[in-house]
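For this view, one protein chain was removed and the others were kept in their places.
As written, the chain order gives the labels A, B and C, with residue 1 at the start of each chain.
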Amino acid sequence: MNSVRTDLAVEAREMYCEKTENGDNGVRVDTKRIEDIEITTVDVLNDKGEERIRKQKGTYITLDIPKVTLYDSEDIEEISKVFADELSKIISKAKLDSSMTVLVVGLGNWNITPDSLGPKVIGKLMVTRHLKKYIPDSIDEGIRPVCAVAPGVLGITGMETGEIIRGIVQNIKPDLIVCIDALAARKMGRVNSTIQIGNTGISPGSGVGNMRMELSQKTLGVPVIAVGVPTVVDAATMANDTIDIVIEKMKGEVSEDSKFYSLLKAIDTEEKSQLIYEVLNPYVGDLLVTPKEVDMIMETLSKIIASGINIALQPALELSEINKYVN
Amino acid sequence: MNSVRTDLAVEAREMYCEKTENGDNGVRVDTKRIEDIEITTVDVLNDKGEERIRKQKGTYITLDIPKVTLYDSEDIEEISKVFADELSKIISKAKLDSSMTVLVVGLGNWNITPDSLGPKVIGKLMVTRHLKKYIPDSIDEGIRPVCAVAPGVLGITGMETGEIIRGIVQNIKPDLIVCIDALAARKMGRVNSTIQIGNTGISPGSGVGNMRMELSQKTLGVPVIAVGVPTVVDAATMANDTIDIVIEKMKGEVSEDSKFYSLLKAIDTEEKSQLIYEVLNPYVGDLLVTPKEVDMIMETLSKIIASGINIALQPALELSEINKYVN
Amino acid sequence: MNSVRTDLAVEAREMYCEKTENGDNGVRVDTKRIEDIEITTVDVLNDKGEERIRKQKGTYITLDIPKVTLYDSEDIEEISKVFADELSKIISKAKLDSSMTVLVVGLGNWNITPDSLGPKVIGKLMVTRHLKKYIPDSIDEGIRPVCAVAPGVLGITGMETGEIIRGIVQNIKPDLIVCIDALAARKMGRVNSTIQIGNTGISPGSGVGNMRMELSQKTLGVPVIAVGVPTVVDAATMANDTIDIVIEKMKGEVSEDSKFYSLLKAIDTEEKSQLIYEVLNPYVGDLLVTPKEVDMIMETLSKIIASGINIALQPALELSEINKYVN
Partner (left out) sequence: MNSVRTDLAVEAREMYCEKTENGDNGVRVDTKRIEDIEITTVDVLNDKGEERIRKQKGTYITLDIPKVTLYDSEDIEEISKVFADELSKIISKAKLDSSMTVLVVGLGNWNITPDSLGPKVIGKLMVTRHLKKYIPDSIDEGIRPVCAVAPGVLGITGMETGEIIRGIVQNIKPDLIVCIDALAARKMGRVNSTIQIGNTGISPGSGVGNMRMELSQKTLGVPVIAVGVPTVVDAATMANDTIDIVIEKMKGEVSEDSKFYSLLKAIDTEEKSQLIYEVLNPYVGDLLVTPKEVDMIMETLSKIIASGINIALQPALELSEINKYVN
């Protein structure tokens, strides 16, 4: 999972600008609501915008979705379609015609449930490139060639995800890449209820087990659309925020010049990591906070994402036709 | 998972008495070390002891085990054997001969990884009752009849675990019951590194999804040995402890009569749950903190527990013979 | 899995009587077609009928369903509803009101994919008994209390399925039992494309690993409805039928009085099992013939069966409401 800092444009927007902007400052922000889904579109238009919001030039769409259960096929289908509409908008910027090949990449570790979203999505995709290539007569004219891979993570393969993807891209020569990844959120409120789509690729995390190489047009020579869903909060983040909340609370109660106020600031800085260490020891940096039914939730989310991608990549087909192809 | 409060006798001991005691106060505590495993035996001898340590009369053995990985079969075997020795001591108090039947019960929810320990153990047991009953000539004289069940949880079956087990006990008439359960720990330090064995049965948790009926000689008419391993910390517990640590830290720094000291106490009491709510919202009370590789860890722990139970229940067999029987 | 011989009433009907009968001979047979689903209802009315068709007095409904894929939610829903209608007819004979409790039993071995249908169905049911009992206000008036269990098989538990179910029935006191089981079919053509519903309970298979105790009103004191789906052909059956086909073929070509004809009959009798042994050695009697994608197929079938049972047991609810309850 990528580190929280760079993940959610919508959080960046909250930190740095207004709920809606007209673009004069290099950032355009629009929000709308479809059924229970709130959609925020952040366009970073130029260097001015990049600086302001600390995100690369590009478009970032965030969907806040309601909770759904695995067997609630109606809601799942409805959310999939709204997600597909937004994804289509970003894909359209890449100017593909229906004969162009798309490679879908499911990032993450299938052995760690909340990180298994990407691989699970791959298993539910409508994969067609081999049919188009080897038995074209078996499928409709208008069907787009789609291929898919879950490359695994450094700890499982011993190889950089980027090394594997680059190798595949060199041989398959897709016209567009769509990456799916599970993210770490800062707030529990975002976990499993936010889908982010962006067209600036995926930035690297850090340390063994995370990606080091950026996946983007710059590194792969093909446009890269990233779909991310926050599925966990890092326990260290949670402990950190808990401490902040306590300290903030108390700061409110004492005068800024009191010697105690400086004590609070002291904790805030030097001693905080020590406190966090006391709480998490011996697992520091390796703990996840997840809802109990995380397995079920990953099933549901992967169904929504996969179905949305299938719809967006195969505009010529009905969902019911698509589902007959999914193995 | 049962609530943390009543779970670990070793924590109760830490709270209420010395590292070793001779029993004069109704509690005998012995600690010893075998290889890397520290073993603490707490005997609650009488009412005086019960009151002192807030645990029922009986024996509680706690093993602190080192971390092992799934494929490290040597360490797994070694820990299994030490665990088997301690389990045998408690079983011996039940005065079974080798012809008597044991029912092993794997408690917990197989859909929630850190709660799936019990069901996973059941899948790795040497089950023999049907062989003894239907094809006795197929197995050695000295083999004890063992049967096993993972009854599931209230949310899956719609039935109390106690109702299911009582029904089975009435029909199978075992001479001893061994229950395995995943517990919630108070400290991360205990998670996946402590095995507790007790002969006073299992106390109920509370609320839908937890057990309401005690599993014990009193409710089932058969001696009940409980094997428990803490596999998670509840996120609310962690947030709570984090706040405590901050407050403790600061209490140390201000004089007890300062108006700020009373502020700290105020937070400590009224406002704490409000703070916790802010941190965990909207998942309050439903969040688990686990190490990333919890799936792998459950595999390893279930191997250790199952293997230990197999050894303790089949004293006539070598581990290598036992493993040929496990399906 | 139960042995094929007694399983499919529709095969018995094929062997012993006409495609439709008016009941004069103790058997009434009706066939109808809904969409792509062919439905055959066989009523065995009296002893005369029992003798004729070699099945107990009762009603047997067989649905021949088209192949569907896992993500084809529309077809799955449609088949579920047709199945639910037929199941409701048989349930109605048990004269339940909506307050009466139903216990659903998922038979079979979850470690053997084609035998895991029953346990998989249990995981997809709407279970409500605990809600009705402990938090009645949380759910609608008209919701029926349903509980469910997958008891496992003799080889896993060391206990007769019948012993476990009887114990549960004694404690839970349900008003109706619905059992789901995977069957062995005689012909590949039936595998995964036939659903049978009957109200005469489940007859025992034989040998360790199979049931010995009948599950029926006679043994459990509660009406028992059985839902069965053939998911495999036993390899020995297939080899046997292959040999028959060859021999039949040749019998057609030689005159009945030729010495070769008697040779064919000889093979047919004495030597056949020897031939089968040669083919299957060393796995005789332990081999299954399944389609490659059996895992996917079990997922799909369990969805259809579970959804149909949910609909039939909760007439007061829409499928979309039901699915919100399924965990």
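Methods note: a contact is a pair of C-beta atoms (placed from the backbone, for glycine too) under 8 Å apart; a residue touches a chain by one contact, two chains touch by 3 or more.
As the structure is a prediction and not an experimental result, all values here were calculated from the model.
Visitor: I'm checking contacts with the chain that's been left out. Which of A:I37, A:L96, A:I164 or A:M296 qualifies?
Guide: Considering the complete complex, A:I164 is the one touching the chain left out.
Visitor: Just to verify: which one of C:D64, C:D85, C:E293 or C:E321 makes contact with the chain not shown?
Guide: C:E293
Visitor: For the full complex, which residue in A:K81, A:R129 or A:K272 touches the chain that was left out?
Guide: A:R129
Visitor: Using the touch rule from the top, list residues of subunit C that touch the missing partner.
Guide: Listed in rising order, the touching residues are 111-113, 115, 188-189, 191, 235, 238-239, 241-243, 245-247, 249-250, 253-254, 260, 263-264, 267, 271, 275-276, 278-283, 286-296.
Visitor: Mind pulling the subunit B residues that touch the left-out chain?
Guide: The list for subunit B reads 69-74, 77, 124, 293, 296, 307, 320, 322-324, 326-327.
Visitor: Which residue numbers on subunit A touch the omitted chain?
Guide: Residues 111, 122-123, 127-131, 134-135, 145-152, 154-160, 163-164, 166-172, 208, 327 of subunit A touch the chain that is not shown.
In the analysis below, only the chains that are shown with their structure count from here on.
Visitor: When subunit B touches subunit C, do the two copies use mostly the same residue numbers, with over half shared, or different ones?
Guide: Because over half of the interface numbers appear in both copies, subunit C and subunit B meet with the same residues.
Visitor: Per the centroid of Cα atoms for each chain, what is the distance between subunit A and subunit C, given in Å?
Guide: Their C-alpha centroids are separated by 44 Å.
Visitor: Go ahead and note the Å separation of the Cα centroids belonging to subunit A and subunit B.
Guide: Going by mean C-alpha positions, subunit A sits 38 Å from subunit B.
Visitor: Distance from the CA centroid of subunit B to that of subunit C, rounded to the nearest Å?
Guide: Whole-Å distance between the two chain centres: 39.
Visitor: Residues of subunit A that contact two or more other chains, please.
Guide: 293, 296
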